[in-house]
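One protein chain is absent from this view; the other protein chains keep their places.
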Amino acid sequence: MRSITLSQAVNEAIAEEMRRDETVFLIGEDVAEAGTPFKVTSGLVEEFGTGRVIDTPIAEPGFTGLAVGAAMTGARPIVDLMFGDFLFLVMDQLCNQAAKAHYMSGGKLNVPMVLRTNLGATRRSAAQHSQSLHALVAHIPGLKVAMPSSAYEAKGLMKTAIRDNNPVVIFEDKLMYQDKAPVPEEEFLIPFGEANILLEGRDVTLIGTSSMRQVCEAAAEMLARDGISAEVIDPRTIVPLDEATILESVKKTSRAIVVDEGHQNFGTTAEIAARISEKAFYHLDAPVIRMGAMDVPVPFSPALEDLTVPTPEKVAETAHRIVAGELIHAL
Amino acid sequence: MTAEPKQNAENYLRMYRQMVKIRTFEDNANQLYLDAKMPGLTHMYSGEEAVAVGICEALEVTDKITSTHRGHGHCVAKGAAFKEMFCELLGKEEGYCRGKGGSMHIADQLNGNLGANAIVGGSMGIATGSALRAKMLGQSDVTVCFFGDGATAQGLMYEVMNMAALWKLPVIYACENNGYSEYTRTDEIAAGEITARADAFGIESFRVDGQDVLAVNALTRDLVGRCRKGDGPFFVELETYRYHGHHVGDISRTYYRSKEEEADWKANRDPITLFADWLVNEGVATKAELEALSEAIRAEAAEAVAYALEAPYPDGSEVSMHVYLEAS
Partner (left out) sequence: MPFEVKMPQLGMNQDSAVIVSWLKAAGEKVAAGEAIFEVETDKATVEVEAAADGFLAGIRAPEGADVPVGDVIAMIVDREAEVGEHESAATAPDGPAEAPPTPPAPVPSPAPEPNEAEVAAPPKTVPPAIAAGRILASALAKRVASEQGIDLAALRASGVSEPIHARDLAQAPAGGHSVLSTRVEGGALAALLERSEGANRTALFAAFATSAWRAAVEDAAVSIAIRGLDGSITPYPADAGADAALSLIDLCDTRLGSFAPAGGTPALAAAREGDAFLLTLSFNEGRLPFPTAAALLDAIAARVEDPIRQLL
């Protein structure tokens, strides 16, 4: 199978869906000729024109609001939010308008829009361009949240998102845009709410979202050398969350570490860990461990920034401790 | 007021009826609230009827509007029925939103009402996006964005007017200037002229007497026609007045406006009285005919209120319905 970059995968998904459905359009800052700073949308304007690949002023709430109205009246907009950090700017449009329209109208209105943005630190961009804010939107009923972990997921989840009848927020890891993965040439979709078991194991379940999947896979390799068998699961979407796959795995391994790049406090790791603790409690042989980003604004200096995110080494070390049965009251 | 009365008698009487319907709806809603039969929070449109009716009578069913927290008038003017509206106000199953939206969120998409919005200025993006969709998909409908003078302080308005002007979108920004931003006089919260905001983007703007339904209607007809030809967007400031407080419970309001001022508007600038006088003077209808029309509407409202009071609440199982739309 051919390998393409995550960036190409997203581009292909958007192009295929725009060809399939003329109500699909792309809107955001510098999405047309510039193809975004990450060059994800390059070439789309040549095929679809400026009428459907729309460059906007720097006005995130404004163009997000436009997308809500367009979606409510029959179009399927894809909003390009250049950095995940700008979510704070668009919260009213996303959370008060898009997320609630279907419910508040008793099912009369719906908002089939996609907001694609990114997450991920260690790009030396400091605190306002490095956040992973998916937990923030996952908290709001009415929104779906997808977190592709490779080019393959990026394409399959994007196509599903565009066809979904609800507002979907997709978080791509901005450090993975150039990472290649095998992606089939033929059309495929990845359904929401179906986790992917990347590695089967016996001793501990590592649940990793987005690029933390690769962190977990690397940790699992290190653990295997020490005779510890780790199961690695990528939830792929956190709303809806494939709880059944995660619980089944934890019931088998009796230990779990949840790894995610959002802040640890009140975060995605906390939510998944809580569900495991509630629903698989009597199968747990060790505390469920959360490993999120440190609860500090992301620092600029590489010497500091690298300390803030989970690494394979940290995950493997933590897995060692819980498999060994250390008394863990705090990590 | 200027027009050709006899030829358009039917249209005029419909406008009159719509204005009376709004006033009657609000009188009943106000009473339901004061009688503690209506839960929540509600904002009366009384006094502003000529704005909603003058504008919506210039629109087709396929044209869209976005509405505000003070939205009952827009909803009625765009064609909604009393029964479903009262049911919604009371949180009943048969309400427009199955009781999930209430007074501040009534949506009636079949008549092109994309919903009231309880975030001041929150619907400006939606209205502009609706217009973007129309232009992109080659559809001829026009969207009217209702908002108040208070919403002109929100940043979103400037972002979306900028884009609407850049892309010549078929949207009309209808600023209902009722003189008060919640409990504060508009001149204390808005620097400069309201219309100057649109002028800055090169959007053609108008100021019109919002108590004169024919003036509002004539202007809107013209602007809707121009929007359909691709000349949008437009901005209209409608000078009007709200008879009640910011919300129903806002009773003691002399600290921000005088009782004399309220009495003066009601006595001399009431949109329904003014239009009734005109209809009688022009020989379109007699006083008795107009009174009979009002009486019929009052009876219709009373029946709808009685129906809504008896109507069932939604089943508890509905609480988790409509969070997501799953079928395509």
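Think of it as A and B in the order they're written, each chain with its own count starting at 1.
Please note the rule applied: a residue touches a chain if its C-beta (ideal position, glycine included) is under 8 Å from a C-beta of that chain, and two chains touch if they have at least 3 such contacts.
Since we're looking at a predicted model, the values are computed, not measured.
Listed by label, the shown chains that the missing chain touches in the whole complex are A. Contact with the chain that does not appear here is found for just one residue of A:254, A:269 or A:308, A:254. Across the entire complex, the residue among A:194, A:285 or A:313 in touch with the chain not shown is A:285. What chain A contributes to its contact with the hidden chain is residues 254, 281-286, 325, 327.
Convention: only the chains that are shown with their structure count from here on.
Centres computed as Cα averages put chain A at a distance of 41 Å from chain B. Against chain A, the residues of chain B that register as touching in their complex are 64, 66, 95-101, 105, 107-109, 114-115, 117, 119, 122-134, 136-137, 143, 155-156, 159-160, 162-163, 166, 321-328. Interface residues of chain A facing chain B in the complex, by the touch rule stated above, are 22-23, 25, 51-52, 56-57, 59, 61-75, 77, 92-93, 96-97, 101-110, 141-142, 144, 163, 165-166.
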